[in-house]
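Please find one structure pasted underneath; my questions will follow.
Note that this complex is displayed minus one protein chain, with the remaining chains in position.
Each chain carries a letter (A and B) given by its place in the written order, and its residues are counted from 1.
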Amino acid sequence: MTAPVQAISLRKGRLKRPEMATQWQLMWWKFKKHHMALVGMSLLAAFVFSAVFAEFLSPAVPSERNNSYLASGPMGIHFFDAEWDFHARPFVYARTTKRDPVTLRKLSVVDESNHWPIEFFVRGSTYKFWGLFETDIHLFGAKGGFIHLFGTDTLGRDVFTRTLHATRVSLSVGLAGVSFAFILGAIIGGIAGYFGGMIDNAIMRLIEFIRSVPSLPLWLALSAALPREWSSFQVYLAITVILALIGWTHLARTVRSKLLALREEDFTLAARLSGCTDMRIILRHLLPAFMSYMIVDVTIAFPEILLAETSLSFLGLGLREPVESWGVLLYAAQNVRSIAHMPWLLIPGLFVVFAVLAFNFVGDGMRDAADPYSK
Amino acid sequence: MSKLLKITDIKVHFPIGKAGFFGRPAGYVRAVDGVSFEIQRGETLGLVGESGSGKTTLGRAVLRAIEPTGGQIVYEHDGTSVDIMALDRKGLRAMWRHMQMIFQDPYSSLNPRMTVRDVIGEPLIANKLAKGSALSDRVVDMAQRCGLDVEHLGRFPHAFSGGQRQRIAIARALILHPEFIVCDEAVSALDVSIQAQILNLLADLQVQLNLTYLFIAHDLAAVAYACDRVAVMYLGQIAEIAPTEKLYYTPKHPYTEALMSAIPEADPSRVMQPVFLTGERPSPTNPPDGCRFQTRCRYATDACRTSIPKLREHATGHWVACHHAEELTLKGALEHGVAARPAHLDSPTIQAGT
Partner (left out) sequence: MQNDVILEVHNLHITLDFDGEDIPVVQGIDFELSAGKVLALVGESGCGKSVTSQALLRLLPRELRITSGQINFQAADGQAPVDFVSLAKDGKKIREIRGNQIAMIFQEPMSSFSVLHTIGNQIGEVIRLHLKASKAEARALTVELLDKVGIPDPARAVDQYPYEFSGGMRQRGMIAKALACNPSVLIADEPTTALDVTIQAQVLELLRRLKADDGMSMIFITHDLGVVAQIADDVAIMYMGRIVEKGPVGEIFGNPQHPYTVSLLNAIPRLGDLSARRELASIRGSVPSLFERPPGCAFHPRCDSFMEKLCDAQPPPLTRLSPIHEVRCFLHQAAEKEAAL
């Protein structure tokens, strides 16, 4: 059944001039046929967008405490009020505080007679956007009061705001970890694949050894070794390195096996006979050929590192307050009491799930598209 | 005709099965095991043999695209003899300007990520022989010679059919104006009608550019058409070399006989009567003693089992590695039973479909 399939690629040409299409265009056409991958891609785009513009998108700043709304649940957005009157401008019900007569704890009570309308581009707490300039404009806010879409934690901090900021940290830790792993993997795998023989043998055994060490205790040991007095930024860097140390083995294997396979391809030999130097063969023929596979692998490695970061932080061994990451936020939801009383603290967990799923969908689609020339 | 290439006792052994981390290989695949022959300028030498005979390895070893384990390759270039085996990487790269290769699979031999223009022009760029408009002119010229549409040079290989791709590969191989081309099963993957186009193109270019071919193939009919002389390989060694006609019609090696009698001729009135080989091809890791072919040869004697027959000149230009070449009368191609089957014209099997 090769003939019709071969013809399909030819036929694509009639519609989109594939005879002129580069590798990346062909990959994109193939990727687009994968619907779940497109869904994953849009989801990721949304994550990235909210990570980049976290300060602006969130109604508060992460450290801000709302003493009149402690440990209280998500506030619903309404279009209809208690009398079923429609409001074109959505609103949240106002809250008032009163003391519980028995425990004397502050309680937040819904006041259905008062509305706090939601407005856009409102002024709120001051923040430094990207650390560059100060502003107090937020995308939205509740006029006359406050809005906590995902509720607040025990200190009264807005979970929605913190989740958005955590998205930035978690994704960037993942990205940094993956990039670092990518570089390590490409260099070590490249050395193994290019030189072959003894060096290859030694590197492969090392990888097998690293992969056979149970990962959780390894992380624990590594992160326990981090000095307590390190600043949160130093810890952040250290964690990315730790994550990369785990992630590179897989990538190195891919690079090596691809390199070994490509070295045997006829077109590599043809290039050699054409008088190409080794450097030219690597840059012009080998690298472009396995870049696509590398990207696939990175996409697949990403959730692994994301989960690793989350688990470490969740265990209290990764990032720590005041840095927010999804794992750090989930750390607060560790005990049964908080889950029972404040289930909204688990919302960052949903973000983790969606991010991992999205990456996996995209990875699936990329894997199918990685070799657009397969017959 | 003058000599272009002289191969002497060339060997390619691949190590297999390492025993332990630092261990020595458990054995060697003797893919090519002591092959000697000469190629004359302007001729086409065919190299046939079945899978596992080592013909592809030999083709690559001749160019040192695979490093031979031993032997000599002497190439006559500009009136001087160049010892190919003695060249360093740089010297070898320079010699490859004169020795090129065309591959079997036109799908894997072209980098799918480069446009046809870049593929054909790459040897010029890599050797720093041309750039700018000179480069472009030479690419266009060679593309036209190979029957490619110049308008399509900006396309990627995936937009071309197998035959067109093989034309691209030929253009790339010829752009440096080499003298010697190894055609490794260059037409085997192509459809019949396209195969004829490419065979014709290769023949035309040979005359135009004064090329010498080493034509490796398993399709004996195509080899007979394309080659002046043919060498038959079995288990890493050459069994017989002779001018095409002699080899096909009056083979002197029993293995050649088996090959030639097994060619299915496209003529239903000639029923082929092959000489069947018994047993299996021995492993090239552990070849039999004496003659390599003795385990499957119906004429084998004790001498064949103990002493190795040397490739010797049986008649002028007809070399054979068989102890009994003089005594045997062997069947050649086309010695079929003629019209041994009932005529088919009277078989009313196929009826109108409607």
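One rule holds in what follows: a residue touches a chain if its C-beta (ideal position, glycine included) is under 8 Å from a C-beta of that chain, and two chains touch if they have at least 3 such contacts.
The structure displayed is predicted, hence computed values, not measured ones.
**Q** Among B:129, B:221, B:308 or B:328, choose the residue that contacts the chain missing from this document, as touch is defined above.
**A** B:221
**Q** Among B:63, B:214 or B:277, choose the residue that contacts the chain missing from this document, as touch is defined above.
**A** Here the residue in touch with the unshown chain is B:277.
**Q** For the chain not shown, which residue from B:51, B:133 or B:316 touches it across the whole complex?
**A** B:51
**Q** Which of B:194, B:300 or B:328 touches the chain that is not shown?
**A** Residue touching the absent chain, from the options given: B:194.
**Q** In the full complex, which bits of chain B touch the chain not displayed? Write them out.
**A** 50-51, 161-164, 191-197, 199-200, 203, 218, 220-222, 224-226, 244-245, 248-249, 258-259, 261-272, 274, 276-277, 279-281, 333-334, 343-345, 347-354
One rule holds in what follows: only the chains that are shown with their structure count from here on.
**Q** As a quick test, compute the distance in whole Å between the mean CA positions of chain A and chain B.
**A** 54
**Q** In their complex, what parts of chain A are in touch with chain B?
**A** By the definition above, chain A touches chain B via 9-10, 13, 18-23, 26, 201, 265-267, 269-277, 280, 284-285, 288-289, 372-373, 375.
**Q** Tell me, which parts of chain B touch chain A in their complex?
**A** 21, 60, 63, 65, 93-94, 96-97, 99-101, 103-105, 107-114, 122-123, 126-127, 152, 154-156, 158-159, 169, 172, 176
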